[in-house]
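Before I ask anything, here is the structure I am working with.
One chain of protein is taken out of this complex; the other chains stay put.
First chain written, first letter: the chains are A and B, and each begins at residue 1.
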Amino acid sequence: MSLLDVRDLSVVFQRRGERPFNAVDKVSFTVEPGQTVGLVGESGCGKSVTSLAIMGLLPKRGNKVSGEVLFDGADLLKLRPGDMRDRRGRDIGMIFQDPLSSLNPVIPIGVQVAEVLERHQGRDRKQALREARDLLDAVGIPDPQRRLSEYPHQISGGMRQRALIAIALACKPRLLIADEPTTALDVTIQAQILTLLKQLVDESGTALIMITHDLGVVAGLCDTVNVLYGGKVIERARRHELFAHARHPYTHGLLNSVPRLDSPRGERLHAIRGSVADNIPWTEGCAFAPRCDNVVDACLEGPPPLEPTATGGDLRCNNPVSEEVAAR
Amino acid sequence: MLRVIVRRLLQLVVTLIALSALIFVWLRNLPGGPVDALLGERATPETRALLTKALGYDQPILVQYGKFMQRILTGDFGNSIRTGDPVTEVISRAFPATVELALTAMLIAVGLGVPLGYLAARWRGRLLDHLTVVGTLLGVSIPIFFLGYLLKDVFTQNIHWFPPSGRVSIGLDNTNITGFFVLDSLLTREFDATADALWHLILPAFTLATIPLAVIVRMTRASVLDVLNEDYVRTAEAKGLRQRTVRGRHILRNALLPVVTTIGLQTGALLSGAVLTEKVYNWGGLGTLITDSITGSRDYPILQALILLSALVFVVVNLVVDLSYAFIDPRVRVR
Partner (left out) sequence: MTEPTTQAGAPAPRSSKEQASDAGRNRLSDRKKARLDELAQSTAAPGGVSLFRDAFRRLRRNPAAIVGAIIIALFVLVAIFAPLIAPHDPVQRFDALTDQLTPNNIAGPMDGFPLGSDELGRDLLSRLVYGSRQTLFVGVLATLIGLTIGVVLGAIAGAVGGWLDNILMRITDVMLALPALLLAITLVALASKSSQWTVIMAVAIVNVPIFARLLRGSMLAQRESDHVLAARALGVKQRSIVLRHMLPNAMTAVIVQATLTLSVAIIEAASLSFLGLGDPDRDRAEWGAMLGDAGVRYFEVRPELAYYPALAIIVVALGFTLFGEAMREAIDPKNRR
């Protein structure tokens, strides 16, 4: 049984006086124990909303969540709020994009780590703080004893993200969701944090959902990659398959828009034209059609289905990039 | 930290000196001065000159100011023109009455305002929220002296719950130690007097609390709504913390920071409001003193002292609030 089995997860934003908006549209994917799965796409593709929906952190007002999120076989969406509270932080941890705003500015770091231990492991404050110090040490924060009583604004951005990782992994959850954990950090720190994350999940056997727009992050970390566009999974493949021959024109374009050191001199960087704002609704056809170089008539006759590929992945495209081009 | 305090104190002194100079110059140089006010318009030039000399108004303005400052620094504000009593005495007689009223009003405003604002934010868009929003809008739109008359009419004329005016019932012989009647009677264990003083205090205090209450409710509500959207609240939820902990430790604590500043700024509204409220309820504090010193003859020594005093109170309260803020918010502490 998969650790996490997301089935037909949909999130509809319904704001008063506005058209309902399908932020996440029947997304399905699975995460095996200890596996690292990537959710990749541009901003607005629904990847963060997916993760918040799994965590049950979307505000009740204005959001309609449907589908199933099976964790160990139990549907998280059907849990009572109190039961979900018991699981968050214990079974599933989460790290967010901006480490400064994600830490409470008026509470010492130590307490922010310790409170999750107090909550889920029944530790008292003293014991929890002792363990918090060890956790800070484990995520590579120097002089952890002193950091316990310091405030978020007193430590560096990289250290803040390390502290957040310590919080998320404090109770040794079986699943960790990392939502763009390196986007807000300096380039030099990014690699350190990714290495740390990889090392920690490998050591503890924690499964990881890595949410990112950065294919470089995917390349170094993920076993399986789900590419999202307009709230739908459009391509799913094992990491090597994806990088070797991406079939969906969007994925293909993403890969080609990354500058490569080994590309022939003088070759122009390939860019995907337009922006996410040019999407058409999936009900009308393929959301990517307005930006697609491979568009054909079928792309405007309803949504293409997600179909298995020969290489064991899935693909939602009427006119995929041919094997030989993809393999270039 | 110490440097901040010293700098703020210096700023305060400069502000007060500038203010005293401005008041001094203004009050002396404008028509309708104290001599005319005392003697009326038909006095002979001779009498006028005599009184001017007696009051020291014939000397150069700088000399007058120098003497004025000298006396202020020794705590001597001169005598009231109207009654002849020393200004310090007149003011210290009225001071406790106003402080008692203002403090009670502030207690009401904070005690009711913060919970109301918090609940309105938590139940945003529901009935309580709508009622609160409408209530705060009305609170800042209603002239408070009118509200005072309205409350007085309802609660003292129609239903006799509260006394219409004054600080104590006539004939009640309470011991006067500090001038704070509630405190005095508690100290001397004259509990009937405590009840009587509180009974007199309630209506005026509620009237005076109206505007600060409305402002604090709105501020708390807006602040809580802001904090609810903060990333660290999402982190707290992602940790699976109990709702109680999320609300108390992560939401309320951060949301109250800007409210603390608001409370300081409301001191001004309290002082302004006290002038009106005291007149409505015949309270006999500083507000009444101000009104009495302006209508009819202008009692300049009293006015000067009162204006300086209220500026001092306002600035000091805000200084204290700012400094205490530095202790609540670690981000300010290090600077």
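Operating definition for what follows: a residue touches a chain if its C-beta (ideal position, glycine included) is under 8 Å from a C-beta of that chain, and two chains touch if they have at least 3 such contacts.
These numbers come from a predicted model, not from an experiment.
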{"item": "Touch criterion as defined above, residue of B:123, B:146, B:161 or B:191 at the omitted chain", "value": "B:146"}
{"item": "Option touching the unshown chain, where B:59, B:92 or B:291 are the choices", "value": "B:291"}
{"item": "Interface residues of subunit B (partner: the chain not displayed)", "value": "11, 14-16, 18-19, 22-23, 26-27, 30-32, 36, 137-138, 140-143, 145-146, 149, 153, 157, 267-273, 275-276, 279-280, 290-291, 294-295, 298, 303, 307, 310-311, 314-315"}
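Rule of thumb we're sticking to: only the chains that are shown with their structure count from here on.
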{"item": "Whole-Å gap between the CA centroids of subunit A and subunit B", "value": "54"}
{"item": "Complex contacts: residues of subunit B adjacent to subunit A", "value": "125, 230-232, 234-243, 245, 249-250, 253-254, 257, 328-331, 334"}
{"item": "In the complex with subunit B, residue positions of subunit A that touch it", "value": "55, 57, 61, 84-90, 93-94, 96, 98, 101-107, 115-116, 119-120, 151, 153-154, 164, 167-168"}
